[in-house]
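Below you'll find the structure, written out as structure tokens, and then a few comments.
Excluded from the complex is one protein chain; the other protein chains are retained at their positions.
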């Protein structure tokens, strides 16, 4: 598995199927990027200038809303992931 | 519900109905974005470089004035929200 | 009333009436914006990276000189206010 | 009087009369702005991220050299002042 | 051997052979740079503003995913290395 | 005399006479600015965010090499000085 570093988290993006009025499924390029994801791994936290480690608020399994275009896309063992910093997470759903 | 992270808050925007002299209700694109909102959720606070968590001044239920264009718009279960950082809040009304 | 957050203050601008040589009162657009104001509310102070709250030097009722173009204009219950950060205040008059 | 905030100081600029070879006094726009001033008021000091107040090195009455173009010009009771941050002061004369 | 300083690490890039549909091996310029590497040396850690040394999370021998284009390429004794800061490491594989 | 503030120092520039092959002394505009100077005064040191004063390494009388184009030129009682921050000093000679 992938283990993110510091204040990074790894998510799988949740993409709802989108159709046009006539029912045609749109290719990725024709719609906005999704903003929702499921957390699959979290880092151990960032270290402050005081040398203290601050644990993440986000936990594995959380569904989150994140800033559009944030993070780096990674393909690992056939699955697409997005590696974000926790500061790119806007809110936890639930 | 949505749970904001760190020093973020979630608000619902309060939009007063605006009419032209002739009484026509203007579409969104024809007026300035509102600057008032009602807080529906607050994060647990930011962590300083000293590793200390600083609780937010803003509380759920507060009516606030915020910086125009600040934040990220999110639609959740049919309602539009705005996710802001507390630093985008100018003042609490009340 | 409006309650500013952190190191913000709310002021009412003091505008002296300006006349041309011929005695005509100039509209706003024809003169420089005022740089003097009266403080009507102050925040509880900024929080340093050490987690300490630093109270403001400026107090309600103070007359101040502030940086031209600083702050955000807000209309509240028919009155125009300006919300500034204390760092935009150059000096207290008196 | 004006009371500067934080690490700000208020100075009166010292302008030596400048003449051309033919003895004509040059208007302001034809010479460089002065870089010397006399301190008329000092703030109580800046507050570090540690929450500690650092008193200014500059004292009322000091003659100083400051960075050209630094500060904000203010007219108060008929006199022109310049409000600077102490960091714009290069050296004390004397 | 090379000994990286502070929060730097040295990696060897892992490049999978890439072929076109017709089986031709593509030259480097025709494909994206790899994003996977094996850690061959790590620094002793960064020093915070508090004067504390923070050890790296990444260890020698780790396989990592790193930000594309990060780091500096170095050729040493015939081998190509990449020197990165730990903050350029997105995740550890395994 | 001039007393520099904080982490500033005052130097006199040391300019070696430069001649062309034919022995003509070049005017200032035809050569690079000098990078060597003699320290004539030093400030009391910078104050860290921790509120601690850090004394300068450079002492009065030191010959130094400094970053080309750094600092502010000041003419005082007929002599040209350069006011630098200690961070513009590259090395002490001797």
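A, B, C, D, E and F are the chain letters, set down in written order, and residue numbers restart from 1 in every chain.
Criterion: contacts are C-beta pairs under 8 Å (C-beta built on N, C-alpha and C of every residue); 3 or more make two chains touch, one makes a residue touch a chain.
Since we're looking at a predicted model, the values are computed, not measured.
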If the hidden chain were put back, which residues of chain F would touch it?
35, 48-50, 52, 54, 57-58, 65, 67-68, 86-87, 89-94
Just the residue numbers, please: which parts of chain E touch the chain that's not shown?
1-6, 8, 10, 41, 44, 47-51, 72, 74, 76, 83
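Here is the rule we use: only the chains that are shown with their structure count from here on.
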Assembly fragments, chain B aside and the remaining chains unmoved
A, E | C, D, F
What's the fewest number of moves from chain A to chain F, given that each move must go to a chain touching the current one?
4
Using CA atom averages as chain centres, what separation in Å is found between chain B and chain F?
52
As a quick test, compute the distance in whole Å between the mean CA positions of chain C and chain D.
23
Residues of chain E that touch two or more other chains: which are they?
49
Line, ring, star, complete or other: which one describes how these chains touch?
line
Could you list each pair of chains that touch one another?
A-B, A-E, B-C, C-D, D-F
